[in-house]
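In what follows, a structure is listed as structure tokens, so that the remarks can point back to it.
With one protein chain held back, the other chains of the complex are shown just where they sit.
What follows is subunit A.
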């Protein structure tokens, strides 16, 4: 078995670098280890083994010298102290926390640092006299914790975390507990002497406690009910708000007129339980973002090159300042922020951000490059053809769908039920009042308010948030992260599934390698593997691991031309490995696959073809889905894979190729116009429009640390084959909610019996309300968990 790196846990290959009796996969990891052990930070390896990552060596932080950029990134700054909050995607374990909170050992100018683990951010306080932000960021990069700084950081308004729900919950809980204590004596011994004497004090204290509950903690329900009424829809908030108002007014009247003790316990309990439900539903994944647009992918600044009287001036400018005709320098691993024309002889671009396709594209001088490509080999110079907002890719975001709030217009299951519910309750209230007016007019008002109080749909309002919130968590454990609970309801209604092909149905990492050409002799084979071993290019690496050599020979000479290929000599044999151009052969047609060509001087031998593998379980997944859903594939690629797909997928599947991002968006729009409920499953920025337009946009992600475009849900790629289970579980969730409605209606009927017959006493209300709520909660929680277990979630 091959040893794994002491620092990062990657495989060390056959020849690990040994240092301090520990094995490392590369010098980068070794350097980090040395740095840590010199600064008494070797504990890093105690908290979690192999926690590190290979450091990235870049020089791309020149923009951090610009004061106006620094100013926007810093959270706080005065004469000699600055605070910066940096997002570091690599934060993943306790060692990370420990190391990042001990940064001051690496540099004295760092005063203090604190990690927010769920958000993956670190807040660093440093001295500005002798230290700059650029040095700080480089230090973090050097130890493998490269902060992610993007265009988004510049635009971001300082968002305040909303803690009002905590306050409201605290107030309601506090009041509920105290009111319960205070009202307890009166439940049983109404006519006892001492109680009778002091009951007024108790009642007024309860009244005081209920004030902040009604006027602060419950205010959201009043606002929502008012909004609902104005929009002429009877949302669940209407009967709730009505119930709260009636409870408060009747209780206050009762204690003022000394009729009874009021329903303050039920009132505060009701608000408390409702808020608990709200809190439970608000499960958020702080480390994920569902709102990303191109800004989170794009760099803050680029290097502009000016040729002035023979001299070359380089300056770092903000991306928004780029103008048509500017000459830009794009360094190794930098992202091209605008559409541009290539000025350097050659470029190798990775468009995986845009298309989800990991195959890099070679371009030659004069060709047009689209924004979003990442330069892979060396630095290139380009001429900007448009400003950032007018680039081909970024124009997609000017479509109206991105400014529309999908959730606002959605009528959820609760709203549909509460419409009927509210009318029925009002009807019962008026009919029973009318009857009591006839029987005993003095009781009529009591009965009217009692009906409204007892019908206040606490259990009803709680069942949906708890079921949805519970399912949201179960999905989260299974690496299917939803933006909010409403997504489950929408998933349950879906009847059409639209898939992107590249990157969604195919895996980005796993490649199938096949060889085409003249078979190689064992000597040639060993020369090939020996040459590949010396190369760091991703294709060489994956080909090397595919070939699995036995005997390693040493090479006489080796040279690698970046972005083109390798030349190696052993004895009389010379081998050339690389692109078609490099090897010197004409490719017969413009094949779309990635290939590595092999030439044993002087003959061309053959090529290794890299094809993206389809994800495991794709075939069976489609087969399971085809009965219940209309299946569509929208691909940005050409139709070279059509035959293959038709073989493995059910014949009902519709396929469309060469779809631009706008085409995809418009296709979804057309489906929706036909009344279809569409779920889009995509991954790249090219799917962003379709993801936003669809009823539910699911972004597939191989690594949740890496960004995915704006969407309603993020699905971990390893769980792709379980998609049908998630859909089924969503349907089940709605079923559970409906069942729980039955249960809460049952409690309502019991309560209404007491109310209509004029027997509703505070004790009955105080027992019935928590009892119904808690039993409904227990019902939905147990039911949801059991059904999830059954489905294998």
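Following the convention adopted for this analysis, contacts are C-beta pairs under 8 Å (C-beta built on N, C-alpha and C of every residue); 3 or more make two chains touch, one makes a residue touch a chain; residues count from 1.
One rule holds in what follows: contacts and distances are computed from a predicted model.
Asks: Which of "Class E sortase", "Cbb3-type cytochrome oxidase maturation protein", "Polyvinylalcohol dehydrogenase" or "Stage V sporulation protein AC" is the UniProt protein name of the chain not shown?
Replies: Answer from the record: the omitted chain is "Cbb3-type cytochrome oxidase maturation protein".
Asks: With respect to the chain omitted from the figure, which of A:83, A:224 or A:343 is a touching residue?
Replies: A:83
Asks: Of the residues A:72, A:111, A:669 or A:731, which one touches the chain left out of the display?
Replies: Looking across A:72, A:111, A:669 or A:731, the contact with the absent chain belongs to A:111.
Asks: Among A:9, A:141, A:170 or A:617, which one touches the chain that has been omitted from the display?
Replies: Considering all chains, including the one not shown, the answer is A:170.
Asks: Going by the contact rule already stated, which one of A:18, A:201 or A:365 would touch the omitted chain in the full complex?
Replies: A:201
Asks: Considering the whole complex rather than only what is displayed, give the residues of subunit A touching the chain that is not shown.
Replies: 40, 43, 47, 75-76, 83, 94, 97-98, 101-102, 104-105, 111-112, 114-119, 123, 125, 161, 163, 166-167, 170-171, 174, 178, 194, 197-198, 201, 205
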